[in-house]
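Sending over a structure as structure tokens; questions will come in a sec.
Rest of the complex left out; these chains stay put.
Letters are used for the chains, namely A and B, taken in the order the chains are written, and counting of residues starts over at 1 for each.
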């Protein structure tokens, strides 16, 4: 059952419910310390042309290799299924991993997904042996199709990439999570602060993926640790079964035995 | 002859192999992937690939991303 225990997909069990990105850090040193502080065991990377002039500079890959992290190449920047498939294959060749976070972007300003292209890319890549984690929106009808197409998890956004706006539609996320019990649901994008991550987990998500929320904070290392704790807190709260909301107050101290009462 | 290497027109001697062109870039081969005219060339096979005029080569690696 996907919802219990730790986060699993593609036959591997991650020790953490938090997956972090590796972009936008002020330095490799900060990136390393923040990624360590996050407790993540899997990180995303992008596939990009090597810069022809540069040679032998230390790169984020040295850090990731050193930390023995599982690597999840993404297809960020792709606007068609074909582009995404091409980049996924290059990422596999470069990273020696069958994992891929598939993005097919449908709008430049909002970086919202093109679910039609995403489904097509997912089908192709699943057939090609990939463990596919598609970045999608909170549309449960699409999520069911991605599941049926063989996606290893679905990764609905909480808010636009890098916006830090937090979960914009808790209802849709809750409905999606209910509708897809078979595979993990990982909220990807939009998390700006710790409570956003906790809310995602309280809705029943199996994990959270974030990048800018950590890398762009004033102190990325402290924020990475905050996010780690928040994901754990949210998950525990989800499993613990929160109290119901009540429209009025109910005393937490006994209402009998008050001093000076008439019995 | 002229190649299109990562989008840039690049000169290479006639008969150059993929290995020699990649070698000039000074990259850790372990972390790149190479595409020639849209088809991935597997890591071990660069030496056997003789390039031709107008070949479109993409050499990519993994970088920080989200």
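FYI, a residue touches a chain if its C-beta (ideal position, glycine included) is under 8 Å from a C-beta of that chain, and two chains touch if they have at least 3 such contacts.
Small disclaimer: the values here were computed from a predicted structure and weren't measured.
Stoichiometry of the full complex in this file, given in the displayed chain labels: A x4, B x4.
Just so it is clear, only the chains that are shown with their structure count from here on.
Residues of subunit A touching subunit B in their complex: 21-25, 31, 44-50, 52, 55-56, 59-61, 71, 73-74, 76, 86, 89-95, 161-162, 210-212, 215. By the touch rule above, subunit B contacts subunit A in their complex via residues 5-8, 25-28, 31-35, 38, 40, 42-43, 58-66.
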